[in-house]
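Only one protein chain is missing; all other protein chains are in place.
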Amino acid sequence: MLKAALLIASKDLRLTMGRGSGLLQALLLGLLLIFVFSLSLTPGQRMSAQGAAAIFWMASAFCQVLIFSTLYGLEEINGQRQGLVLAPSPAQGVWLGKALAGLCLLVASQTLFLPATIVFLGQEISDLWRLGLAIVIIGDIGIVAIGSLLGALSQGQSARESLLSIVLFPLLAPLFLGGIRIGSAVFSGKLSEGADGWFGIALAFDAIFVASALALFPSVYNAEE
Amino acid sequence: MAGLYPLAPFLALAGGFLLAACQWLILVYAPTEATLGLPQKIFYLHLPLAWWGLFSFFLVFIASGAYLASRKRFWDVLAGAAAEIGLALAALALISGAIWAKTSWGLWWTWDARLTTTLVMCFIYAGYLVVRGMDMQPDRRARIAAVLGIVAFLDVPLVFFSARLWSYIHPPSISLEPEMKHTLVACIASFALLWLGLLLFRWRLAQDAINLEETTKERLMRRE
Partner (left out) sequence: MLLQLRDIARFYGSRLVFKGVSLGVRRQSVTLLAGANGAGKSTLLKIMAGLIRPSAGDILMDDGKEAVSVGFLGHMTFLYPELSAMENLRFWAKLHRLALPLSSFEDMLERVDLSAFAGEKAKSFSRGMAQRLNLARVFLPRPALLLLDEPGTGLDTRSTAILHREIASAKADGAGIVWITHSLEDDIARADTVALLADRRLAFSGSVEDYKRRRGALPTSAIEARPDDVNTRMAGGGEPC
């Protein structure tokens, strides 16, 4: 399964990077969101740390929807999904492969969203950056675990981005809250109480959704229309 | 379930009458709460709505798991019926909660763990119903809905704990006097009848559509 997953992930990364447009769209959307929110500030004014963190995660969320829509869309062009289903490795390999590729693309996008947040929304990175890095990694794992599970859900659907958004965003609420709280601490340098609670929730989220995706993925990914 | 169905109209009617009777308990029998005053009485309807809404979502979870394990359409239909009712009740719980909040705290909405969880649940199950409404092969749609029904309910405790951690405001917990407790139990129990009646109606409607399809299939299989 791991071999198949790595094979699929590397193929997907080559295709999205090679074609460019796939990731570019997601990146541009995220950057635009950050820029548009900077318009709510008067010149010289700074966005509150919490507001900036919320915008960073919102950009990541929209970016992720486009990423998984693209990744699963790759298998629909010439019916490749049938081929993946026929492969001897378990279907979970497809989930893991797409999740890994999605993680790479999401992290790559966030390395651009972060400076954009700092520049457009007037933020600074405090000494708490290690916490921020940790929550981004833990949060991203949860995001791609569930994104890859539900990305398969939209296969062959029209308007799949909007479908994915309405299903995914509310489910991701716990991760967003944690990400925003910790992100706000990173930008402001003031750590409020309950930081370990947020890491606990984020880790629980990862564990629950990695496990349920592994168990449930074969039910959503198959060759039927 | 099919055996229970003939009871549905009686259950729904009895539930309705009993809830009407509960109004007497609420307005006359139960004492008015000293600090919160009359608006506190919304609570007697708000709590059954919230409880049975949450229970409906739990039923979606159970039925979804049972569907994936057995692949019987019955469970899929039950999950769909429960989700629709759950969403309606949760939405009503939100509205009644907002009215209460407005009168007691002067705000329609506040960041409370339970309120937020209910709102997020409404969003999740509204998305679930959108997925159920999609045009695709019935088997595939049922499988996808089941997966979503499971994932959605697993998310509920996470949403609750994160909302609580976000801001630690609780509505003042009320010490209930015996009359208040009786009234509350009566409301929740009466609501149970209404809930079961609604569920049976909704389930039967969907099941009839499937039976029609199955009958057509059987005829086609038998006809030479």
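Just so it is clear, A and B label the chains in written order, and each chain counts residues from 1 on its own.
Convention: contacts are C-beta pairs under 8 Å (C-beta built on N, C-alpha and C of every residue); 3 or more make two chains touch, one makes a residue touch a chain.
For clarity, every value in this text was computed on a predicted model and none was experimentally measured.
Undergrad: Looking at the full complex, which residue from A:Gln25, A:Ser89 or A:Ser162 touches the chain that isn't shown here?
TA: Touching the chain that is not displayed is residue A:Ser89.
Undergrad: List the chain B residues touching the unshown chain?
TA: Answer for chain B: residues 137-139, 213, 216-217, 220-221 touch the chain left out.
Undergrad: Determine and list the chain A residues touching the chain excluded from the picture.
TA: 3-4, 7-8, 11, 14-15, 18-19, 74, 77-80, 82-89, 223-224
Please note the rule applied: only the chains that are shown with their structure count from here on.
Undergrad: What is the distance, in whole Å, between the centres of chain A and chain B, each centre taken as the mean of its C-alpha atoms?
TA: 31
Undergrad: In the complex formed with chain B, which residues of chain A make contact?
TA: Of all residues in chain A, those touching chain B are 146, 149-150, 153, 156-157, 163, 166-167, 169-171, 173-174, 177-178, 181, 194, 197-198, 201, 204-205, 208-209, 212, 216, 219-220, 222, 224-225.
Undergrad: In the complex formed with chain A, which residues of chain B make contact?
TA: Touch list, chain B to chain A: 68, 120, 123-124, 126-128, 130-131, 134, 136-137, 139-140, 143-144, 146-148, 150-152, 154-155, 158-159, 161-163, 165-166.
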